[in-house]
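Comments concern the structure below.
As you look at this complex, bear in mind that one protein chain is not there, while each of the others sits in place.
Going in written order, the chains are labelled A, B and C, and every chain counts its residues from 1.
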């Protein structure tokens, strides 16, 4: 911890405070990420997104993950990390395509070096190691930052990925956002270790803990881990202590498994208010600057809202186009079948009959 | 280490030497295990066993694993641990049924509380945790000892099993026989950790290293781990440093991946000669006793040899009998088909024609 | 029409009164009744405790039976499955919940190499009375990895029973039987039917058991063979066809393994035409087995080739396009139209 919950610098941390301009940049990103979370949740309520796993409360981690990386580096996000994806420069609308229900991944992973959102837990971690290893084989200075949650550390793939990274000395930083729950299951059912950072020991991977609601500490610790990985010191494990302020997704009911008091206690450790207090106290942030930052965030929210509200009819042909580099004869047959059905439907609806003509007869 | 390579007690270890009668019992078991390994390898050369993964050189681990357990406890062995299975009291012939090719498991796992030999690596470890947890739910004092190799620690199931055991505080002792190779792959390609015992840290599981060629140290360390598990202190991890003196199996060619010098260096650390030297120096073992022990081992070898040389025709009906508690209609049909074929074959061979009547026509 | 399989005798208590329950409620009730009757029954999985599962199927069980009987585990499916193997080896009857089809894949090795094989490899000495409950298939607008149909993987693995109810009553009765069975059962719960309601008589497990198909609708012109989420589609198609004057019979397999050859053949022979309806991708899927068996066994009764109406051979699509993937009433009716009626 470099900043206390009240935003005052503390001596508890070991690192040095990042320069004010980095914190200010981070502040703007956190404000944007917070606004993005709110906007996405609103879009769920309006039925525009199928589902949204919010990172509300975890924005410092989201922002730090993007901020410590160079352009050539790679980010491996989970379903909860759309704010990090957007902070890395991916169009925030494209980052939500999966959750809107249009397609499984919206953005081009190569454009900003951001892997598709991973849903099967921990499965993206060995991918991250492979990407890093390929870069190292070619002598490229790439670092890969791979995100996962506390729950995902229990999966076999977490183990195998950390071990591969250690054995191949791959430049991967594993950032565990320990938000204390895997849906409803508390950390105590996930591990009996003193911390998740301790998991590094069994792989020969340095592990560090950091206050995940303290952007200053995150930039220092994560930035250090990225630098060490880039310098050839092999993989690094960082556990960020944070909290998921909202339910797992809109479909979840968090009151079933945690108390209001527990949630309230974390309000006092909010990553945004803490950073803002510090920056204001330091005189780096004033009302004018804050207003400008808020306006930028509002602009992002507007862009997101408009983008998501714009209905792009997904192209049925896409169902068949990308299963293989070229469709099999079997897929060509099925594509023809669907084309034919759609043509018949269109003809029928041209004749002012509803789509599902036969079923209609029953209603 | 409690006994040096020369059999002299050392001060390097932390534990106390087990009582002489335990060591003598262990000595007899090691002699038997060694003889068993030799006999089984001979049976492979004679074409009586399909394959044999020998524990030659690892007999101290094999014996200790059996010796530290109470009758109600469970042992979970791998393909390499038939000597431990036999040391636990399973008929050594039945322990070899899998490797003879008669069936997948020879012995009744409930009789001596020994799980079937596990081939898919590390998969038996979560089973061990389940068995231990069930016992604990019923308030039974059972401890489960689960064996695996150094290579198997890289599998996801190793991770998940240790984590489950830790979270449920299950009385399981995980004994890793680190024989420095997974078939041809050396330990350096398996882990970058300071030791495999360090893997316990990430689960909150105490980890200990022990000289796996030193029976005295093994009995002390493993015995302590079993006692702690039984006392409710949760799972324990023990890494035993040992060496596979022979090839992975008879099908392997160890000269492709390790040097004669390396193997020779381990001859000097043989678990049997070391223990024998100590017991003789202490006056616990004399020639007469040694001869009696050798005779017992010879008797075991004879029993094994005769049992394996006895041809039991596997019953084809067994193919269908145990797939489900009662055969499906589909299996009944297939059983009838095979019965019919066998009857036809028999009729044909009664008529002095060879079994595969039609194919014969070609030869 | 019903099975040649005798079910293991379950000591069902006198049947209680009939209630209207959703499928999710019926499953919950089956779990509750099994937990109450047999102290060796355990429910385990991710979020099955306080939350009651993401579909609320285990709602209230931890509160009623305690955290040792309805157990939140660490988040590791292979670990859960392997842990269940050990529990079952040592006297328990674990009922495992996999959160979604696709999240059971990490446990695949445990299922194929151990759950399915343990009895056989030990010549019957070790039996594994494990039930693996899998919220199954699509049609609920789920994002990727939430709508897979995995029955074909399991049905192809000898040693597993595979069951897929299509009604709340079946969900209750088949689950009770699965829990009582000494054999491992993959119990596929059609997600889109979780909220469908029907009459259930808790405690009554006397109906046709695992291994028996049933005729859900009589008909004379062609037989629709379906299971799980496709049964309502087949029934609706039959309803629509009836308005067009075509009489379609609907067979609900209920149990994929054991498979009820007798019932299916009898049904197909009675109509001479068959369409298999299943939601999984068709290629090398379970519907192929049904079509192949019908072709083998009823060849001379068939007036037309056996048709399959299945999911497309593509990864399950995103919510906005899933309607194009799913076997629809229209596709079933098109397939029926194709059954070469001119030859009849």
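Everything that follows uses one rule, which is that a contact is a pair of C-beta atoms (placed from the backbone, for glycine too) under 8 Å apart; a residue touches a chain by one contact, two chains touch by 3 or more.
Bear in mind the structure is a predicted one, so any value in this text is a computation, not a measurement.
Tell me the shown chains the invisible chain touches, ordered by label.
Counting the whole assembly, the omitted chain is in touch with A, B, C.
Per the definition of touch given earlier, which of B:41, B:124, B:163 or B:190 contacts the omitted chain?
Of the listed residues, the one touching the omitted chain is B:190.
Looking at C:91, C:141 or C:158, which makes contact with the chain not pictured?
C:158
In the full complex, which of C:99, C:120 or C:166 touches the chain missing from this view?
Of all options in C:99, C:120 or C:166, contact with the hidden chain holds for C:120.
Which of C:48, C:61 or C:112 touches the chain that is not shown?
Hidden-chain contact among the options goes to C:112.
Can you list, in ascending order, the subunit C residues touching the missing chain?
Given the touch definition above, subunit C has residues 78, 102, 105-106, 108-109, 112-113, 116-117, 120-121, 144-145, 152-153, 155-156, 158-159, 256-257, 259, 280-281, 283-289, 291-293, 295-297, 299, 302, 304-308, 313-315 touching the missing chain.
If you put the missing chain back, which residues of subunit B would it touch?
50-51, 98-99, 101-104, 119-121, 151-152, 154-157, 182-185, 189-191, 251-253, 256-257, 314, 316, 318-320, 323, 328, 330-331, 334, 338, 341, 356-359, 361-362
Just the residue numbers, please: which parts of subunit A touch the chain that's not shown?
103-105, 108-110, 115-116, 120, 123, 125-135, 137-138, 156-157, 159-161, 163-164, 167, 318, 321-326, 328-330
The rule we apply is simple: only the chains that are shown with their structure count from here on.
Could you grab the centroid distance between subunit B and subunit C? Build each centroid from C-alpha atoms only and quote it in angstrom.
That pair's centroid distance is 40 Å.
How far is the middle of subunit A from the middle of subunit B, if each middle is the mean of its Cα atoms, in Å?
45
Please list all residues of subunit B that touch 2 or more other chains.
Answer for subunit B, listing residues that touch two or more other chains: 156-157, 159-160, 163, 167.
Please list all residues of subunit C that touch 2 or more other chains.
Correct list: 73-74, 76, 78-79, 106.
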